[in-house]
Structures are given as C-alpha cells and as structure tokens.
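One chain of protein is taken out of this complex; the other chains stay put.
To keep things simple, chains are lettered A, B and C as they appear, and every chain counts its residues starting from 1.
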Amino acid sequence: MIKVLLFAHLQEKIGKDQLELEIIQSTVAELKNKLKNQFQLYELNSVMTAINEEYAMDEDIVKSGDTVAFIPPVSGG
Amino acid sequence: MIKVLLFAHLQEKIGKDQLELEIIQSTVAELKNKLKNQFQLYELNSVMTAINEEYAMDEDIVKSGDTVAFIPPVSGG
Amino acid sequence: MSERYSRQVLFQPIGTNGQQRICNKHVLIVGCGALGSSNAENLVRAGVGKLTLVDRDYVELSNLQRQQLYTEKDVCDQVPKANAAKKRLQEINSEVEIMPHVLDATPISLKPLLADIDLVIDATDNFETRFMLNDLMQKHRIPWIFGSCVGSTGMSYTVLPNETPCLQCLLDTIPVSGATCDSVGIISPAVQMVVAHQTTEALKLLIDDMEALRTKLVTFDLWHNHYHTMNVNRAKKTDCPTCGNNPTYPNLNEEASSKTEVLCGRNTVQIRIPQKMNLEELASRLQNIAPIKHNDFLLSIEYKSYRLVFFYDGRTLIHGTNSIEKAKSIYNQLAG
Partner (left out) sequence: MSERYSRQVLFQPIGTNGQQRICNKHVLIVGCGALGSSNAENLVRAGVGKLTLVDRDYVELSNLQRQQLYTEKDVCDQVPKANAAKKRLQEINSEVEIMPHVLDATPISLKPLLADIDLVIDATDNFETRFMLNDLMQKHRIPWIFGSCVGSTGMSYTVLPNETPCLQCLLDTIPVSGATCDSVGIISPAVQMVVAHQTTEALKLLIDDMEALRTKLVTFDLWHNHYHTMNVNRAKKTDCPTCGNNPTYPNLNEEASSKTEVLCGRNTVQIRIPQKMNLEELASRLQNIAPIKHNDFLLSIEYKSYRLVFFYDGRTLIHGTNSIEKAKSIYNQLAG
C-alpha cells in the first residue's frame, strides 16, 4: 500500500487530503498518470513530488510502504 | 537503537536536540532514570513523554526502533 | 457579506455561512502579552463578533520585541495592555465589540465574564493560571485552547470539556520549573507559530467544523527544526479531579490555590503554592540567570533589585517589594 498526501488545490479537487493506493511498485510518472486519469487531476503536471520526505523525479520508484506527497506550488503572498 | 528527541530546556542542558541510545528495550521510567544519572537531567521529573507520537506513561515499554520525545511543559506566553 | 472578509469567505471550509457564525461569536482571551495580542489581532481581523480581553500588566519596553499591537508610545504612557490592545484593535476593525479588563485572572474575577463566551484562548504566562482555567472551563463547559512558548519552542492543545483529556490529565501536577520567557528568552516566530495553531483551531470551533479539529498536542522548535505531534487520547483519566467522573475542581478551591500576602514591615511578599517545590530543578535552571545560593532548606536568588527565597514546602519570599502584583510578576518570571 502506498500512502499519498495531497496539498492545496489537489485536495479540493478530489475532496480528500490523503489516499491509500493498493500498489506494490510504480514510478512517480505512472502514479501521476493513474491519478490524472482517475480524478482528472491535471494539476499533477506541475507539482513537486516527495517520496518519504525526499525530493523525487518522475522516473523514481515508489514502493509499498512509502509515503508520497504531491506538493503543488502555491503562489499567494 | 532508540531515538530520543529533546525539547526546550532539556536541549540546553545537554547541548543536543536528539540522542541515539543503544538500548534494546526499557520502560519509560528506566530510560528517564538513565538520562537523569548520565546528564543530571532532573527536569525529566516533569515532562510529557511520547513514544512514536503517542502519549506514554512511565510503565510503558520502549523498544529498539522507537522514537521517544521528552516534552517539558513550557510556560511562557 | 462585507468585501472585508471576501478572502476568508472564499476559503471553502468557511464560506458565507462560516463567516456569519464567526461574526456572531464571543471569545475570551486570558492574557494580552505575546500570545494574547497576536491571537486578538487575528480574531479581530477575521471578524469575530465580540472579544473580551483580560490582563493585569502594563506595556513595558522589553515587550515590544514580540508583542504585536503595542508601540513605543504605549511604553511611554504605561498603558495597561488590555486598553492599549483595544485601541489598536478598533483601528483595525471598528465592527468588533471589544471589552478590555485590567485584572488578575482568578476564578472570582473571571466568573462574571463567562456568561455568553463561546471559546477561551489561553494566553497566560504561568501554569497556575492555566490549571485554574482548566477547572473553570470544565465546570462551565467552555472549550479552551492552551498555548505556550519560550525560546524558539512552543506548544498548543485544544481542550473540549467532556470529550478530550484535560490539562490535568496530561500533567499530574502544576509544573514549577516550566521555562519562562524571562529566564531563557524568546524569539517572535515562536509566538507566531503557537498563535497560528491557536487561531486555526479557534476558527474551526467558531464555525463548528469539529471534524477538522487537530485533537493532537503540537510541540515545535523552530531553531532546531523540529515539529512533533502527540496523540493524547489514552491520557484521559476517569478519576481526573477536573474532567473525571467525580470532579472536585481542585484549582478553583480558594484554600488550595496560591495564597499571597504582604509581610508587613518587611518590604516582602510571601507566595504559597499548594505543592512541594523541587528546588534542585529550579536551581539547575536559574543558575544562569543570576547568583544563587542553595542549601538543604532553601534556594535564594538575587534578581534585579529583589531577593527571592524558595522553600521546599511551596513558599517563596520576595524581598524588596510590598506590592503583591509586582511580587507575583517577579515570581512568574523565575518560577512561572
């Protein structure tokens, strides 16, 4: 199981601040695509991704037990 | 190994904000006594203790791999 | 709805209904120091209906480094904090009804102020008052939000009468060695961080968004980059004297609470707390502040123009003043 934390407008879009996905292993890019298709989360095109609090790239591997955070840059000030 | 987080004046007393102790298993009370003897941390008489972010009592067991936080109540405002 | 609150109404969990609720609520803030002034500014900007402020002090120069709302002129004029706060708050938002009270927070002084209070914010600087608030709010069934800070650290926790563990569940006895801003200093971001948590929980409570409440106790250290939350559900005690099955509210008891008296002709005030004191702890914390003397019977310290003598039985003598207010203030600075 992979835990996904959603921040800012990603939350509002799907009505939850976290998800638990029954996935054994995936790349960050695959995970994003899955969520884009399932929830129309186009915002995932421009987010920062962390795996277990470490900056991650699209080709990095996410495994069961990991926590992935999708952090959309917010611009207000 | 047990990770110990120290807040507020506990830090200043021993000059570190965290410790790593080579302990397999211990009660909270034993752990406090060990630190009291080793660092003269009398302040441990009136702290809150958390094991892995859960409130803990003196008789609770800490095991290798756990994170223990000692939280002295601070009074300023 | 006023354009003034438009950005808060746009925030989806609040909306127009939430804003209407906020505008109809009455909040009591106990203490108008660093936490109190900042909490007050947030709630007034957010448009709370009524705000009651309680504080016994006046503005001093050393407050300006971290106490929002106050200016150099308030220091010159020695304005009581509650009054100085009201003046600035009304310039910020004239729609909010603000009632300042310059008084020592005690069960007797607070009781008449509680009639229509929806929420209490703890912005006191000592645990004796917090334990009294804990009893009083439990008795009157009013939620309150604990907050405290020193150095670069702070903590916050929301107490819901009859639901969550109360302060007495979390801390068996009133801590006598709680570090104070006057002993180990403070930086303003520590204040802001506590207030950010207190105001957020206050807004949730004011709009009745109970699901969103944090429920955990937060502790942080901004300088050392720590942020820690603690689930305290298991701390709730059925035999707690404050929130248990047979509450006795021990901190509302006049006999049990601190007794303070002027010792005539000695230029000295005596304060008595209802517990024994751990003078080893106190000594280890005060030794960097001022010269101390410590023997088997007492701990004495020279501080500013005063000499304080702490006894194991819970008594403290403050030599150098006949003013109870001043003596309490010095006492809280060192042993708060």
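By our rule, contacts are C-beta pairs under 8 Å (C-beta built on N, C-alpha and C of every residue); 3 or more make two chains touch, one makes a residue touch a chain.
Predicted model, so just to flag it, every value in this text is computed and none were measured.
Participant: Counting the whole assembly, list the visible chains that the omitted chain makes contact with.
Facilitator: Counting the whole assembly, the omitted chain is in touch with A, C.
Participant: Tell me which stretches of chain A touch the chain missing from the display.
Facilitator: 5, 7-9, 11-13, 17, 40, 42-43, 45-46, 48, 50, 53-55, 69, 71-77
Participant: Name, in rising order, the residues on chain C that touch the hidden chain in the full complex.
Facilitator: Here the touching residues of chain C are 2-14, 38, 41-42, 45-47, 61-62, 64-66, 68, 70-73, 91-94, 151-152, 181-190, 192-193, 195-197, 199-200, 203-204, 212, 214, 216, 222-225, 227, 229.
Criterion: only the chains that are shown with their structure count from here on.
Participant: Averaging over Cα atoms per chain, report the distance between chain A and chain C in Å.
Facilitator: It comes to 40 Å between the two C-alpha centres.
Participant: Between chain B and chain C, tell me the centre distance in angstrom, where each centre is the average of that chain's C-alpha atoms.
Facilitator: Once rounded, the distance between the two centres reads 26 Å.
Participant: Could you give the separation in Å between the centres of chain A and chain B, each centre being the mean of its C-alpha atoms?
Facilitator: Comparing mean C-alpha positions, chain B is 35 Å from chain A.
Participant: Residue numbers in chain A touching 2 or more other chains?
Facilitator: Correct list: empty.
Participant: Out of chain C, which residues touch more than one other chain, so two or more?
Facilitator: Not one residue in chain C touches at least two other chains.
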